[in-house]
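Sharing a structure, written as structure tokens. Questions coming.
In this view, the complex is presented without one of its protein chains, the others remaining in place.
Order of writing sets the chain letters: A and B. Residues in each chain are counted from 1.
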Amino acid sequence: MNQEMKEHVKAALRSGVRLDGRKLEEFRPITIETGMISTAEGSARVKFGEAEVLAGLKMAVERPYPDQPDSGTLMVNAELLPMSSPEFESGPPSMDSIETSRVIDRGIRESKAMDTKVLCIEKGEKVWSMAVDVVPINYGGNLIDMGGLAAIAAIKSAFYPLLLEDGTVDYHQKTKQKVKMSAHPIPVTICKIGDLLFVDPTDEEEKAVEARLTVTSIDEDKICSLQKGGDSPLTVEDFEKMIDLALKKAKEIRKILDGVK
Amino acid sequence: MGELLAKEKEVVVPGQVLAKGMDFLPSHGTYRLGEEVIVNRLGVLSVEGKVLKTTPLAGRYIPKNDDIVIGKIFDILMSGWRLDIESAYSAMLPLKDASFDYIAKGSDLSKYFALDDYVVLKIVNVTSQNLVDVSAKGQGLRKLRGGRIIRVNSAKVPRIIGKKGSMVSLIKEATDCKIVVGQNGLVWLQGSPEMEVLAVKAIKMIEDLAHKQGLTQQVSDFLKGEKK
Partner (left out) sequence: MTFKRPSKRKNDEPRKIEAEVGVIKKADGSARFKIGDTEALAAVYGPRELHPRFLQDPKKGILRCSYSMMPFSGDGSRVRPGPSRRSKEISLVSEKALIPVLDLSDYPNTVVDVFIELPQTDAGSRCAGICAASMALADAGLVMKDMVAAISVGMVRDTLVVDLDGDEEHLDDNEAADIPIAMIPSTKEITLLQMDGIVSKKNLKKAIELVIPVLADIAQAQRNALLNRYNR
């Protein structure tokens, strides 16, 4: 985006009316659906307006890491599918997709919401490994927030597959055993252009963003991961305002998630 | 006698049989297979006597001489600029057609047009090799400063512009926005933030309903309703 057009985005923000008509602290309408992917142990479709992502959880039985013989594993991965935007290219994961994956992964991992000890089947021998994959279907910016929410909703909706006596898994038979989480870590990214802070950037707004901070929280007082992005620095005052705004927004989103099975 | 199986103004799709018998003749968007005339491009059917043709409903922009388009600079060469015009092929803006000023060889071309700048252009030549030459010299042709760009299906541009520009004038008057509609489906807008949002909504509405009748009234009602 050229400088004059960035100025135009900034002027719109300053007037309090964004390019799509939203206010600065307003998310697009959020919808969460779960359990639509028959082949996944847990799945979710999250839409922010027209932007859409899918997340699916697959589980498998694996040998634990030698240094953590009684812990299962959890991993989150995001792929920027070339299907979802002309700006994504085929080939090895881009820096953006790696950052997105890692920020979502860290938010969930560090929240300790998923007790990996529960995933142990036989100490030193067999543990459950959980892999959550996040893919945009209709890319529309703010992939960390959308993907993070979808990943949590997918885990929340999941049931263990049937573990057979020989230690293999029958994926065609789901048990009634739910995957348990003690909390719902929600990432909220606050963007900054000039001295203006706003949430839920579209892909167009993202091109003009100068700095951003992703705050993942499990409740109004507990923050479990941070990621500062963008080329510009943040002042300490910015940082404080961003944390407050992120926690306020996370609370609203958590309420929507609580209404989902 | 041949039999016509679809109606004028109907949306038709590839593989659809339009007519049986040898009386009907295929044209744009249709072809003959044995006794039948079949559609080979998504479009709206028009029946002109015995000739069956379609007007496309989708597809990337195909450059034509004298079209006014909006292009985005993606490369600066010694001899001029290359622009993305939302077509299968990029366009070339040579030095001599860039400005009424004399541009000396070797001068800093980004002073005229820099990367990521949007420019209103006229298509001056499309060669058989699909090389597209454009000019930025002429009435209304210029670099677009500020504002925003939205993308619409280029097949719907004639409806957005309207008869003699009536539709786009309606939106300009109602919203007080400056609007440039490129034949290639890029639309530039500049106005107050609220009014830009309204203008974009109106344009998207025309894009969605382009194949329907009575659109001008609907857009006019929409703009009146939203402004209240």
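Everything that follows uses one rule, which is that contacts are C-beta pairs under 8 Å (C-beta built on N, C-alpha and C of every residue); 3 or more make two chains touch, one makes a residue touch a chain.
None of the values given here were measured: they were computed from a predicted structure.
Among A:1, A:24, A:121 or A:169, only A:169 touches the chain left out of the display.
From the set B:27, B:40, B:135 or B:192, the residue in touch with the chain omitted from the display is B:40, counting the whole complex. Interface note: of A:74, A:119 or A:135, the residue touching the hidden chain in the full complex is A:135.
Where chain B meets the chain that is not shown, the touching residues are 11, 13-17, 29, 31, 33, 38, 40-43, 56-60, 62, 88-90, 130, 155, 211.
Listed for chain A, the residues touching the missing chain in the whole complex are 37-40, 43, 50, 54, 56-58, 60, 77, 79, 81-86, 90, 92, 131, 133, 135, 137-139, 169, 171-172.
What we mean here is this: only the chains that are shown with their structure count from here on.
Put simply, the C-alpha centre of chain A and that of chain B have 38 angstrom between them. Chain A makes touch with chain B in their complex at residues 1-2, 4-5, 7-9, 11-12, 15-21. Those residues of chain B that touch chain A in the complex are listed here as 114-118, 145-149, 190, 192-194, 196-197.
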